[in-house]
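Note that one protein chain is taken out, while the other chains of the complex remain in position.
Every chain is named by a letter (A, B and C) in the order it is written, and numbering of its residues begins at 1.
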Amino acid sequence: MKQMSRIVRTVTNLIYGFIIIFGFYVILHGHLTPGGGFQGGAIVASAFALLLISYGALNTEKLLKKDLLSILESGGLTMFIGTAFLGLGITFFYNFLANSGSWFGDAAVIGINPGNMNTGGVIPLMNIAVGLEVLSALGVIVLVMASGAEFTKKKENS
Amino acid sequence: MKKIIFGIAFIIFFSFLIVSAINMRQFGEPIFSEMDDYFIENAQSETGANNVVTSIVFDYRGFDTLGEATVLFAAAVGIIALFRRVTK
Amino acid sequence: MIGNFPYIAAIIFIGLGIYTLMFKKNLIKIAIGVVLIQNGVNLFLITLGYIKGAVAPIYTYAPSGQIMVLPTPQALTLTSIVIGIATTALILSIAMMIYKHYGTLDTDQVRRLRG
Partner (left out) sequence: MNLSNHIPILIIAIPLLAAFLVPLIGRINKKATGILTTLALSVSLILTIILAVKILTVGPQVYVFGAQSPALTLPSGLKFPIRIMFQIDAMGIFMGLITAVVSFSGAVYSLTFMEQHSGLDKYYSLLLLLTVGMFSMEFTGDIFNFFVFLEVASIAAVALISFRGVDLGEPAEAGFKYMVVSSISALMVLFAVGIFYGQYDLLNFAAIASVVKYSQLDKIALGLLVPVLAMKAGAVPMHMWTPDAYSEAPAPISMILVAASQASLYALFRVTFSLYNITLNTLAVGWIIIIFGLLSMFIGVTMAIIQKDIKRLMAYHAISQTGYMFLGVGVGLAVLANPVALSQYGITAMEGGIFHIMNHAMYKGLLFLTAGALFFRTGTKDLNKMGGLAHSMKYTTIFFIIGAAAIAGLPPFNGFASKLLIYESVYRFNPLLSIIAMVVSILTLASFVKVFHSAFLGPKLPQFREVKEVPKSMVWAMAILSCIIIFFGLFPDLIVKNLVHPAVMALIEQFKYTGTVLGGI
């Protein structure tokens, strides 16, 4: 994959940061507004895909390290299953933070309300964990497939 | 010959599915909704999250979500393994 | 009958996917067939949750006095969409690998394993 024209690269430079910020916004507000870890992670990964098609696989690999993303992926999943393990005093996946008064532990106003960030118990934590996992997993998949395509093409020419 | 067998199998399967769609309950008018009513009424007080879908995804059906994240992880690991460079 | 049209639309998706799988010979087209079936099944699931005139099941600034659609199918569809992404990515990678080794995507020429 070669890099695309200057117009595309300039527009990418302008917007990819905003896409990533929007993705993290969706991840963090998953328990209040439409969205959540998967959707936000997919949005961030779409920014990676944008970088990839406008700059080409080889240039993007300098910016996004595959190793870093793999570590982030395992870390996100470990955090997710770790949060589930913490509920093991009662049951696996027990929401031990909800309505407890500590982190994310405020009781929600029942019925229609403007939303309070500090609610949801373990749900925001799991959203963050899954968000990290999805963005890194999709990023790794896109990067590896793109560089693999380059790899297969070279083999074909030689 | 193979195409004829495939064609017959396809037609049988497709009519099977169409029959299921026609017999399905009316679109937009669920008959039973006990489980979902419970979620809509109690999700806010039990989990504290405003978004009922998220509270189902991460609380009531959290194990599904773990499985789904695992599928994505498995696919990523599998793709890295498939495109690994060094072969001894 | 006409009230069930959304289900039939989903079924047509699935049928197209099965047709592609059965009669097409290109590995990428087979992958597309699998994706079509996925989309059809996801569409079928999500239509099950709809209630006429209802709003999304989210309490943040929801319109007052409205009933809400069933939330479970949305959660199930979310799960199955992510699984679909993973399946598609793996299937395409394997197709790339086959192309690397055989230099073709035609199933008739790829088949080394038979009998």
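Observations on the model:
The rule is simple: a contact is a pair of C-beta atoms (placed from the backbone, for glycine too) under 8 Å apart; a residue touches a chain by one contact, two chains touch by 3 or more.
All figures in this text were calculated on a predicted structure; none of them were measured in a lab.
Note on the chain not shown: across the whole complex it touches A, B, C.
Residue C:21 is the one among C:8, C:21 or C:58 that touches the chain missing from this view.
Set against the missing chain, the residues C:8, C:58 or C:91 yield one that touches it, C:91. Where subunit A meets the chain that is not shown, the touching residues are 67, 70-71, 74-75, 77-78, 81, 84-85, 87-95. By the touch criterion stated above, the residues of subunit C touching the omitted chain are 14, 21, 27, 30, 34, 37-38, 41, 44-45, 48, 70, 72-73, 76, 79-80, 83, 86-87, 90-91, 94-95, 97-98, 101-102, 110-113, 115.
Taking the complete complex into account, residues 16-17, 19-20, 23-25, 30-36, 38-39, 59-64, 66-68, 70-71, 73-75, 77-84, 86-88 of subunit B touch the chain not shown.
Everything below uses one rule, namely that only the chains that are shown with their structure count from here on.
Ranking A-B and A-C by contacting C-beta pairs places A-B first.
Taking each chain's centre as the mean of its CA atoms, A is the chain most distant from subunit B.
A separation of 10 Å divides the Cα centre of subunit B from that of subunit C. Look at where the CA atoms of subunit A average out and do the same for subunit B: the two points lie 21 Å apart.
A separation of 22 Å divides the Cα centre of subunit A from that of subunit C.
Under the contact definition stated at the top, the residues of subunit A that touch 2 or more other chains are 32-34, 36, 38, 108, 111, 113, 115, 134, 138, 141, 144-145, 148, 151. Residue positions 58-60, 78, 82, 85, 89, 93 of subunit C each touch two or more of the other chains. Residues 44-51, 53-55, 57-59, 62-63, 65-66, 68-70, 72-73, 75-76, 79-80, 82-83 of subunit B are the ones touching subunit A in the complex.
Taken together, the subunit C residues at the contact with subunit B in this complex read 1, 3-8, 10-11, 14-15, 18-19, 22-23, 47-52, 57-60, 68, 70-72, 74-76, 78-79, 82-83, 85-87, 89-90, 93-94, 97.
For subunit B in complex with subunit C, the residues that touch the partner chain are 3, 6, 9-10, 13-14, 17-18, 20-22, 24, 26-30, 33, 35-36, 39-40, 43-44, 50-53, 56-57, 61, 64-65, 67-69, 71-72, 74-76, 78-79, 82-83.
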